[in-house]
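Here the complex is missing one protein chain, while the rest keep their positions.
Chains: A and B, in written order; residue numbering restarts at 1 for each.
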Amino acid sequence: MRIKIKIKRCDPIKEGACAPFWQVYDVLATEDMTILDALMKLVSEDDPTIAFRKSCRSAICGSCAVSLNGFPKLACSTLMLPEYRKAGKIELAPLSNYPVIKDLVVDFDRFWKKMEGVTPYLTPSSGSVVTVTGEDEAAIDRSQKCVMCGSCNAVCDSEEADSSFVGPSASAKAWRFAGDVREGYKTKRLEKLSNSHGVWDCVRCVHCTEYCPKDVSPLEAIERLRSEAVKEGVTDNHGAKHVLAMAESVKRVGRLDEAAMTFKTLGFLRSFGMIPFGIKMELHGKMPHPIIFPAIDNIEEVRTIFEATKKKKKD
Amino acid sequence: MTLRYAYYPGCASQAITKESNDTTRKAAALLGIELCDMPAANCCGAGLLKDYDYMLHLSLNARIFSQAEKMGLDILTICSTCLMIMRTANDDMKRDAGLLEKVNRILFEAGLEYKGTIEVKQLLWVLKKDYGLERLKKKVTRPLDWLKAAPFYGCHSLRPSSALGFDDPENPSSLEDVLRSLGAAVVEYGGRTKCCGFQADLVNLDSAVALTADRLLDAKNNGADCVVTPCPFCHINLDNYQAMAEKKAGTKISLPVFHLSQMVGLSMGMTPVELGLHRHLVTPKNV
Partner (left out) sequence: MVRHDVVIIGGGIAGMRAAIEVSNAGLDCAIVSKVHPVRSHSVAAQGGINAVLKADDSFDAHAFDTVKGSDYLADQDAVDVLCREGPECIEELEEMGAVFSRDERGRIAQRPFGGAGYARACYLADRTGHGLIHVLYEQILKRDICVYDEWHVLEITVKNNSVRGVVALELATGRLHRLIAKAVMLATGGYGRVFSSTTNAISSTGDGMALALSAGAPLMDMEFVQFHPTTLKRTGILITEGARGEGGYLVNASGERFMKRYAPEKMELASRDVVARAEQKEIDEGRGVNGCVLLDLRHLGERKINEALPQIRELSIKFAGVDPVREPIPVRPGAHYSMGGIMTDVFGKTPVEGLWSAGESACVSVHGANRLGGNSLLETIVFGKKAGKEAARFCVEEPDTRDFPEDALKECASGVAALFNRQKGESAYRIMEEAGLVMSEHCGIFRKEETLSVGLKKIRELKERHKGICLTDKGDVFNTEFQTALELGCMLELSEVILLSAISRQESRGSHFRLDYPERDDGRWLKHTIARRHGKGYAIEYKDVNITRWKPGERKY
């Protein structure tokens, strides 16, 4: 069937700047046609000026991630007609959160720099000979699957708000090392990752995991990094403090005791600093009252579970 | 037949957003849905316990599930984060028998067991599917036809779709469908599936507020006169932090934000006081 494809083109007007415009093309689509097939057909038969990256065609080189109807997809492994039927349109645009070079080609410079920023190579401690088991490998296997397509960073809401955020893909890479049994500088890595713009800045929007074409689950890597950081005692930051406060609260009363948690997370002075906001909240009845928070029924079960989990870890 | 659920309001809705909890109880009664309390239910951890220890997060959620299992009921929650956390935990355990066994060995020490039989749902889904839109329409006594609502799903109603899977995460429709059934007009805008920023509030408030501002302005610029969300945390950022968002964006927003339950209650004739609207920071003048 003949369908219309809209492509967000971009005329490079000067270095680092582009003038965007939409261009519509007519394509004779077949059931087995992928987005990349369509683009290759357009470029070889209709308009050779359309720029896009491509190489392996089998979802392993990571070149061809584009925004399809607002969400990142690998052009080579996305069938066109099912997407057309779902959304009623095919609109291709360059990945969000990246500067555009031309048409669907974006500047990956920041992406690579973020990757470099997490010391992306194994740094084994000297003299240690560690055997690697299948189970050890399984712990970091998902991170290993990454093809660096950039889809996760494109759709990351934390990155949208703060372009200095470490980002899901660098975090997944960081976990590959922090979680490797041979790694000698685990704590140092976790300390660095717990700084500002680090893994605690993630808003848990789950976009990265949802749109990763290789099942890397960057959010899971971020959760593991946080978890290991807390375990390694890297807790002098709001994110870790909040987690510890939550754990303490649940152990004590089985629920989220907001008053106690706010203090524990922000510390006395910062909580103090929130007073004007706090007053407004109080006037609307939204302030937690630091009365003695009643525990849930059978709180002992919760405490037993805490102990049992700790014990099982040691086994 | 009366619908019955094990009711899990979540910690936020029992405190800071308690207006949603109170409204839900009253609305459920009006709809004829029975909400059975779970006084021994613990906090789901909101993801923070997952950041603390994965097995602990699974085990504590399994404890909640075991209670519902004993009651022979599925869980209904009015918090999207509880929904996502519980459903992903449930999904992990259902997909991996070895993992469920590990969890049960921990639960055993507390005299508990989870067999993996219950489902977790949210009010939005129950209204759309279990209860049904036709049935819902019949209960409406005060159609919300003066409202132009911007539906705000928030992240945790939609992703990860492997564990949630009720709505298409790219093009969801349940919130629009429910709102239309209540008589309201619905506004289309891109931000409805995006993040409000709540989880970064304590770590990077500036970023969080930037996201909040963006969503509110997106809704407003597309003609909305209010925002409706099923998630209490989204409500906190969109409502409680709206003043900060205005400051960040450098412009007035003045967009009231409602809980889904309040829309339901309002359409069935509940009063502003009953709905707890006085607890909102952004005064809903148009009600």
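Assume contacts are C-beta pairs under 8 Å (C-beta built on N, C-alpha and C of every residue); 3 or more make two chains touch, one makes a residue touch a chain.
Just so we're clear, the structure is a prediction, and the values are computed from it rather than from any experiment.
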item	value
Which displayed chains the unshown chain touches	A
Absent-chain interface as seen on subunit A, which is shown	12, 15, 32, 43-45, 47-49, 51-63, 77, 101-103, 105, 108, 115-116, 120-122, 124, 131-134, 137, 140-141, 144-148, 177, 180, 182
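In the analysis below, only the chains that are shown with their structure count from here on.
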item	value
CA centroid of subunit A to CA centroid of subunit B, Å	23
Touching residues (chain side subunit A, partner subunit B) in the complex	69-71, 86-87, 157-158, 160-162, 165, 196-197, 200-207, 209-210, 223-224, 226-227, 230, 237-239, 242-244, 246-247, 249-250, 254-256, 258, 265-266, 277, 280-281, 284-286, 288, 296-298, 300-302, 304-309, 312-313
Contact footprint of subunit A on subunit B as seen in their complex	11-12, 14-16, 39-43, 45-56, 59-60, 63, 84, 102, 105-107, 109-112, 155-156, 159-161, 168-171, 190, 194-195, 197-200, 202-204, 206-208, 210-211, 214, 240, 243-244, 278-281
